[in-house]
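Note that one protein chain is taken out, while the other chains of the complex remain in position.
The letters A, B and C name the chains in turn, as written, and every chain counts its residues from 1.
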Amino acid sequence: MKYGLIGSSGRMGLEIQSVFRNHMLSLTLDKEKEWLDSSPDVIVDFSSCAVTPRTIELCRENHSGLVIGTTALSGEQLGMLRELGKTVSVVQSFNFSMGINILKMILREYSTYLENWDMEMTESHHIMKKDAPSGTAILLKDATGRDCSISSLRLGGIPGDHSVLFANEGEVIEFTHRALSRRVFALGALKAAEFVSQRKRGFYSFEEVLSCELKK
Amino acid sequence: MKYGLIGSSGRMGLEIQSVFRNHMLSLTLDKEKEWLDSSPDVIVDFSSCAVTPRTIELCRENHSGLVIGTTALSGEQLGMLRELGKTVSVVQSFNFSMGINILKMILREYSTYLENWDMEMTESHHIMKKDAPSGTAILLKDATGRDCSISSLRLGGIPGDHSVLFANEGEVIEFTHRALSRRVFALGALKAAEFVSQRKRGFYSFEEVLSCELKK
Amino acid sequence: MKYGLIGSSGRMGLEIQSVFRNHMLSLTLDKEKEWLDSSPDVIVDFSSCAVTPRTIELCRENHSGLVIGTTALSGEQLGMLRELGKTVSVVQSFNFSMGINILKMILREYSTYLENWDMEMTESHHIMKKDAPSGTAILLKDATGRDCSISSLRLGGIPGDHSVLFANEGEVIEFTHRALSRRVFALGALKAAEFVSQRKRGFYSFEEVLSCELKK
Partner (left out) sequence: MKYGLIGSSGRMGLEIQSVFRNHMLSLTLDKEKEWLDSSPDVIVDFSSCAVTPRTIELCRENHSGLVIGTTALSGEQLGMLRELGKTVSVVQSFNFSMGINILKMILREYSTYLENWDMEMTESHHIMKKDAPSGTAILLKDATGRDCSISSLRLGGIPGDHSVLFANEGEVIEFTHRALSRRVFALGALKAAEFVSQRKRGFYSFEEVLSCELKK
């Protein structure tokens, strides 16, 4: 598989290169420069939403599939990605870990059982993280179909913790996810890239990538 | 509803009397004495497995339904309870909280998604608790269909915490339940007693009581 | 010991009466009425800051000591309490649990070791709690001599959890306190009342009550 990488020199970019080491890097886009060796099968973008329009152009120019994990995307940008999915294969998610996506499924299915319980959420990330609440926290909240406050903690080098709490007068249930390193997201990106490279077109969630894998 | 109470003077017995205060206590059995005013519709037993055979006799003598939360029951005793279910209505569970039973359902359904992850469990209870691991921990482990070690902590006045952890190289998912007081179990017993009082016979789990309620 | 009780019919009031059952209740003040049998040795107040001025008057009128755990006191009210301490013995704290006061001592002493670490706090309480952040969270933050954000969660019947977190790039330290029931605060109030009944005058913290006990 030939792959392109947006933000190749950032922390997440280096992690992706390490995990994709058996594949060939053929395009990069960083703040200062664009580099193209040959058209990639799939472009991987975990960088900033400021660059998303250029990423979409690159996909069209090279007829490359797309794996995009950028957070804080606008509604308009999401619309552009859906549109792109009519031409090439696109996987878009705010979180590429298997665990978060399993939690998402559980919350979507079981929140009705807990509708009389109070709900709260917390998320903790490293001090460098700019957006709050995290895209993942929003994804989990949306899965419950309810609204609640999200407490965001920013400290040290925490890769990413998320907790969804439910409580009534007599008991508390807590669902917690903890990323041990950024590597887990790069591994999810690889899974998604392999999925994309086998499909002509379509707009997919990471959950669909996982479901497909579980059927194998 | 007229109810009987096994172990009426213990901590859990007093909690049950408080929660059942709108119903009529008509039979008690404690270490030293048995007291009968009139045949109860349902007998509630959260005491010790040493007394289970006598509880079953009392149900037969009075044609009373049974709600039994006793832990550490033997296979033989469970068989006797199933047999009793052919004559009267019986609800048996190692845990009468709604939260634990929701976790049980989640673990039963989603453990296959996590079968490549390592699994561990912990449970913490007050220092007076005699059995370890707790009946609830066993119930949750059984729901996963897997085996794993269960770490039992005994300290202070903790009413009952349970955690089921799954981890792979890059992420951890934790499902936690925390009872805030014994009252939650007494509330579950009341729900089960009302269920029993409306059924002629049958052997039911607390999960079936909850499912029935959710359909309403 | 004869004691007076402000807010005798509230949840905390009932808990105090249960813990003080070997002592004689001789004065009460509730929303609708004041009742006086004879002058108490000590007045206990865990109610609202709206009633604090009347509590202080009652102490002066009856020459009673005071144990006050009211939160959200104004600076002016704290001044009035210090003034009262010149006449009678007063113990004032935002938290009467032994555990919180030990944490306070630890944070005061060890925060300098952690001054290059990021700091965050969370506190979780039952849904009925009106003030946020909790008085206890403020007390713990003040002990560190630093400022940080405090995330307040309100859900179900949680008696009171507090966490102080420190993290740098590579590690996280968390100090957590969890109240298992309101009873723990009533037990602290009794300890403080006994302390007050043995002193003529002075304005004391609950920490001083504990230090005194440890020396015994």
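Note that in this section a contact is a pair of C-beta atoms (placed from the backbone, for glycine too) under 8 Å apart; a residue touches a chain by one contact, two chains touch by 3 or more.
Fair warning: this is a prediction, and the values are worked out from it, not measured in the lab.
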Listed residues C:L36, C:C49, C:L180 or C:C212, member touching the removed chain: C:L180
Touch with the omitted chain, as defined above, among A:G10, A:P159 or A:G202: A:P159
Residue among B:L84, B:I102 or B:I158 touching the omitted chain: B:I158
Residue in contact with the excluded chain [from B:M1, B:L36, B:A167 or B:C212]: B:A167
Positions on chain A where the hidden chain makes contact: 156-159, 180-181
For chain B, residues in touch with the removed chain: 117-120, 122, 124, 127, 149, 151-158, 165-172
Contact footprint on chain C, counting only the chain that is left out: 97-99, 102-103, 105-106, 109-110, 112-114, 166-181, 183-184, 187, 214
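Here is the rule we go by: only the chains that are shown with their structure count from here on.
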Mean-CA-position distance for chain C and chain B (Å): 37
Averaged-CA centre spacing for the pair chain C and chain A, given as whole angstrom: 46
Between chain B and chain A, distance of the C-alpha-averaged centres to the nearest whole Å: 41
Sequence positions of chain C contacting 2 or more other chains: 156-158
